[in-house]
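Sharing a structure, written as structure tokens. Questions coming.
All protein chains but one are shown at their positions in the complex.
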């Protein structure tokens, strides 16, 4: 209760204008909006844990569109929508189809007559996911202005080719909780580093999302990867600017050891090189399965050169006091558990396993917060009203 | 509010007895029942837009059974059920299976113990869809009488081989709104015409539904198609009788130009010939994929003879003042957009695009109205009660 009041007070000091807008990229949001999103997530979590209903919708649809397989993001989205009172309806258009033009505009309107939010995951094709979401966004906006739609649904990016805001924001909420406050993150070193994995083609959106977001809090962000494993250049630019503005730093290293040195937080995770993802997108579009197989083979062979990019006990000893916080978006490739050689040694993972689970536990609330702020102009008053009303979530 | 009162007053003058009954074919319903369905849909839309909850169910299942792919009907059904407080559970029996006899009776009962409504789409097989719904209907009725079921769920036909009542009724609601009243439709000419499409095998239920319904409102209904593209004979009989009774006319033309001449409304849409659908049904049942390929080839070749059956600017100029309302159930085959040559020229479609979207926007409310009238004896009082209660749909 004390904590809830504090959050409401904090929200009063923040300026945010997220009503009827989408949440596509964290760097399109102001600093206050980012902070507000974390605070509202904490407020909803607080109400949930005090068994107070967060149902602000009596009815209404939430559309989920997963253009890639998903379990945890699907459950996070479902949980968030359910918490607020929305019912999820999947839009299943077949995985291989990338609709464009009239189809996107038409479908976006057809599914939105009674819809409050649309969650989209589209991370398979480089250069496509974010573009697609922008197209849906424009379609909804024009449908609303043309009076086809009574309300303008909010899009929540559940992972695209550029950013993974529900992940990076959940990570931020976890860091805030772990270190006590967002202010405490200032000066902390976080190592976002590539790690070896026996699979290939993992999306770039997590490292891009992490460097794009954590550079806003005065952190010393080090991105590390073997040569050739670079990210989308624009996201590096964003990170540089953010670091400069926030009083932090943004460095790129070519060694995991350098990155881990004195780090407060390490985030070792595999991804495919930018140019490989580009090539893969071309091959996927051309339905060139032979080409895809060759690419995979080459890429795995190249990955194999960097098996020493593994988060081992030795590497952990390089970190601040040997006790850096290990983070991962899960599932991790764990050496001796899920594979012979992977991103992280089993003993390291095991020590931080519970922390990674808690990290994941913020995602439903972060998504609920994004929906909440996208639908309600006066989020603070709405939260206060929910607490005052005190409707029990589970009967007692 | 004024409008809502007017609807309640109008409902008081209508006689309808739809409680615990199904909505399978519009021509099984009385004129008053058709009008009541439109009015209740408008009332629900009015409440929705005034942010008043339409939740009449605290809990309860709605079963959806789609024997064909569907996006917009699926979302319309989901939206309608959600609006009223029902939760959709899909019945997925595999697309190719046409169950009969004991299986239908048993399954119909097994899925209905706590079920209020069953929405069925079954339009693939000529002679099968409506028959199947009748079988489910009988099964539910006997299950209710045998006290297996505590309540007798209402079936809503989401498209069968004979009729597509949720579409035609949404179209009617759109026409009512566009022309100001149902009375204003009297004497208006509507051209339901075949149009060229590069695909084949489109169901007959939309044109059949349109001629079967619009002939009831004193309209001059002209059905036009190339030779060989006739509809199920029974639906032509229904339309003739309806027109005679309502004081309208029903004509069949063999030219798109004749149909468009002085039309107030045009509805150009492709469909497969009746005999082709019959042959296709046989081949589908026999799993004869070679035969199906041949049939498709022949049919497409035949279609190609009628590429001039396209809704062009020239054809639109033939209509009343060159300004007939263009209608379509969507998605349309749009020349220069979704195909090289299709049902409608891009410039025509673009002029009416927003109208076709609004047309589609009535479907969730029409379905909700069908459920509402199927479940509540005194629908008028229930609507009045919802308004009086004034529960907010979205918190404010």
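Going by the order they are written in, the chains are A and B; count residues from 1 in each one.
One rule holds for everything that comes next: a residue touches a chain if its C-beta (ideal position, glycine included) is under 8 Å from a C-beta of that chain, and two chains touch if they have at least 3 such contacts.
In this text the structure is predicted, and so the values were computed from the model without any measurement.
Per the touch definition above, the residue from B:14, B:36 or B:61 contacting the chain not shown is B:61.
When you scan A:244, A:330 or A:381 for touch with the missing chain, the hit is A:330.
Within the complete assembly, residues 48-49, 53-55, 71-72, 74-76, 78-79, 82-83, 85, 87-88, 330-331, 334, 337-338, 354, 357-358, 360-361, 363-364, 391-395 of chain A touch the chain that is not shown.
Where chain B meets the chain that is not shown, the touching residues are 56-61, 63, 87, 89, 91, 93, 101-103, 106-107, 109-111, 113-116, 143, 146-150, 375-376, 382, 385.
The rule is short, and it goes like this: only the chains that are shown with their structure count from here on.
For this pair, chain A with chain B, the centres built from the Cα atoms lie 41 Å apart.
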